[in-house]
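Only one protein chain is missing; all other protein chains are in place.
Showing subunit A:
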Amino acid sequence: MSDKCKSPLKTALHGMDERAYKMMAMYLQGPCKEAAVVVEDLKAEIDIIDADSVKAKTLLEQRLTESARPIIALSLQELTFENILYVKKPVKTSDLLFALSEARAILSVKKKSDNQVNTCTQNTASRQSQNPVTKPESLLDTVKKQATNTDEQKKTSKHQTAMQLDEGKFNAFIGSVPGLDVNDPKQFPDAAYNPKDYFQGYVQSALMVAEAKKQVMRLNSGWKPLIIFPHNHEIWLDADDKQLRAFAGVGMNKISGPGMTLTPEESIAASVQESLEKFHDQDAFLWKLAAWTSKGRYPGALDINRPVFLKHWPNFTRLVVTPHALRISALLMASPRTLPEIAEVLKIKPQYVFVFISSAYALGLIGQAKREASGSRYFCESFYGHPCPTSGKSYATANACGCPSRPASFVGYPARGIQHHSRNDSTRCRKACIFTTQKALRENTCAIASGDYSTPVSQRMKSFNHQSSKKLSNRVC
């Protein structure tokens, strides 16, 4: 965003005589295009100090200890203070504008942080925000630490890295339903479950109510109280994963169901504010709750014979990564598929597809394509937001899906993708990376033959097959 779109920074000038003061005010208004405007000290957002003035040292020290405002110091010599923005004299417009943009950035971070503090548990944060600026740190660091941090960083559950499950750990971690083989196509109709019959359904309803009312709510289940903080998109629960996993699988029958109540939480208990590690990100919580409720089944609201699509990638680094979840996501981002089709195309057990779909569905990331658009005919417009061009990746991708938005024969051959692997239908869904043009092939034949990895993308990716991805996956898990 250009500075023109922003309001001028309110600036107080220090250490300048009347003439220099006026000159600087005009300089900010003219050459600096009103990036800043001079105001009286009390109303200022930042300070500009002439660090070569007689009282400069005192002024700087005073400002650093008494004010958390960003400071820009103008000087002929490089200054030793670390927590100021320095502009060397003679002042160049570009340098001063850069310093002003940095000051704006610092203010923005501070403002953001203050907002967070206001919406978070308040005691600790308010103490933190009163801390004076400490000298050894940069101003930006100090601002970051003052407000953003302490509380947010202590919410360890929110920021811990993802757990990646491989196939071997699936049953132990996710569980299964006795007497049901979800991997048997004949039993697919029985492999559906209704989240409303479980704790998951109540949590989802409670989240919707809290979000609609924008109010902190407590879900009383007769088990452990669960508190929803809609403003921060957080959930607080005094239970560990083992306890939650066990409770997730318990069906809520008609007796226990009515016992559930949702009440506004007027004041947050000190015990909640102190147990920051029990805060969960709402999405991460719901994701794992759905996985544990599913136990390898799929939500009954989905028609297993109609293609589903993924609205966007889940934030996998903060979720439980179920087996093949990344591959399923990549496939669904490319085109809609039915659940059995996903398992078939990726050659994986349906239970891995079902559990992923259950979690993604709980987060609202799964949509079900309408029958008339269930093919890939409208792939480009639906998923890339624009029609296929005459050549290039989108066209090739659509073509790869077997349903370009215009017939391939309408496109001249040099621009049309050449399908290197067209043995069977499964290749139709390869991404555009396996396509290239004849011209590119001719030009790069030698490089391709030599195995040089600096060959065109289409050829490079042709060789980057699933095996490579799998090796990477195995290596890093």
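A few points about this structure:
Basically, a contact is a pair of C-beta atoms (placed from the backbone, for glycine too) under 8 Å apart; a residue touches a chain by one contact, two chains touch by 3 or more; residues count from 1.
The definition used in the following text is that contacts and distances are computed from a predicted model.
Missing chain, UniProt protein name: "Small GTP-binding protein", from among "ABC transporter permease", "Protoheme IX farnesyltransferase", "3-isopropylmalate dehydratase large subunit" or "Small GTP-binding protein". In the complete complex, the residue from A:V38, A:V182, A:A206 or A:L331 that touches the missing chain is A:L331. Note on the undisplayed chain: of the listed residues A:L28, A:V321, A:L339 or A:A360, the one touching it is A:V321.
Mapped onto subunit A, contacts with the missing chain fall at residues 1, 85, 98-99, 101-102, 104-105, 108-109, 112-113, 115-116, 138-140, 144, 148-149, 152-153, 158-159, 161-162, 164, 232-233, 312-313, 315-318, 321, 326-331, 333-334, 345-347, 383-386, 392-393, 426-427, 429-431, 433, 451-457, 460-461, 463-476.
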